[in-house]
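Comments concern the structure below.
Every protein chain but one is kept in place in this view of the complex.
Moving on, here comes chain A:
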Amino acid sequence: MSEHNIKINKEKLDKIAEDVLKPVGFNNAYINWMLFLTVALMACIYAYVIQYREGLIVTGMRDMVSWGMYIANFVFFVATALVGMLISGVIGLLGYTWIKPITRIAEMIAVAFAAVAGLVIVSDMGRPERLHHVFLYGRVQSPILWDVTVVTTYLVISTLLYMLPLIPDLAIARGRMKNAPQWMLKLYKILSFNWTHHPKQYQLLFKATRLLIILVIPTAFAIHTVTSWLLAVNSRSGWDSTIFGPYFLTGAFVTGMGAVIIAVFFFRNNYKLRSYLDEPLFDKMGKLLEFVCVVYFYFNLNEFVVPAYKMKEFDAIHIHELFLGKHALMFWFCQICGLIVPMIVLLWKPFRKPVPLFVISLFVLVGAWFKRYIIVIPTMEHPFLPVQNLPNEWVVYQPTVIESAVTIGSIIMGIMIISVLAKLFPVIPIWEMAEEDEETKSKII
């Protein structure tokens, strides 16, 4: 593997570098976009300030449903972040090269979502100012400790996986972006670590990347398995499941694919990168989405059919609520529009074209968010012992405006991180694309 000598085609490089570097840099449209996001984020932060001052009473959570939208959103963020591992790790290690143009986009999503996931969890804490207690008094028995550890590790590995392959690109960009502002060139200079395109350097880079993509797989498995255990270690019906780990993991692949397809579609159109993010690529992504949907469907079957067959007392209440009760609409939306229909239509090639695939991915992603909601909240509404002597509004969960605003704020933050990264650095790995036909990824391996 390390015998690989990089051969870069000069002409190809010039062309790619020009195309990919053109959208880099801050134009007016971008500044307006960021201003808009900032203003929206300010409003959401204000909502959080209110929550911090008044306490969690401003949310819809109460003693019965003591985990709500925040935890659902946290699970969603962790799930989405996993796409970095799926693309670079699993598919990359298997030797597929079609992922080359989207690896960086996938890592961008991974970094942004993993980073914000931490904040989402803090927004759910009753005493956020005591966060350091987790490090001072942490107990290894608690799955929260495991979660903190793996989320941090995953964030670090993903950031490295994003930054390392960027080094040669920044060296390339530095020489070509004559009009870029000084600070940007300076940043490129720092982050490209005196890269001279020496073959030795490339070999080192290959080695490091290879190590990271091997490491990222167990870390990503751990992060989502542990996140599922936050729920599965409790004996409540709906969470008390032995397949929660793989169920969450496969669900995360679906969510992540949805997110990455949306992002790729966006960059293809707005960054005018049609010749790199082309139709065959969408076809491949469509097939991958199909595959992960099928796997996820299989786990859903297990998760719901088995308890529905037995109908044990508390499982029956839970299943009834989901299938026919007050969560039925959301449940069937997630299952049908977010999973089954995509799974079926993606079998046909026309649906794997960019626009249809983009629309399908939107459904998948929205469905995925609501699926997390369905996993967290209904279970809390049906404890083992009856709920009595509490005001009615304390029993039924209804997210409040403030809670929704804080949640939207976290999504805005994720989008902002991606927006900044996408304008600051090239979104497609230039040097990997410019490489002489040889298959970089398989060579790395």
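Annotations
As a convention for this text, a residue touches a chain if its C-beta (ideal position, glycine included) is under 8 Å from a C-beta of that chain, and two chains touch if they have at least 3 such contacts; residues count from 1.
To be clear about the criterion, contacts and distances are computed from a predicted model.
From the set "NADH-quinone oxidoreductase subunit D", "Formate dehydrogenase", "ABC transporter substrate-binding protein" or "Selenate reductase subunit beta", the protein name that UniProt assigns to the chain left out of the figure is "Selenate reductase subunit beta". From the set A:N9, A:T97 or A:N234, the residue in touch with the chain omitted from the display is A:N234, counting the whole complex. Only one residue in the set A:N27, A:S66, A:T196 or A:Q398 touches the chain that does not appear here, and it is A:S66. Touching the missing chain, out of A:K7, A:K22 or A:H133, is residue A:H133. For chain A, the residues touching the chain absent from view are 54-57, 61-64, 66-67, 124-128, 130-131, 133-134, 136-139, 141-145, 148, 230-231, 233-236, 317, 380, 382-392, 394-396.
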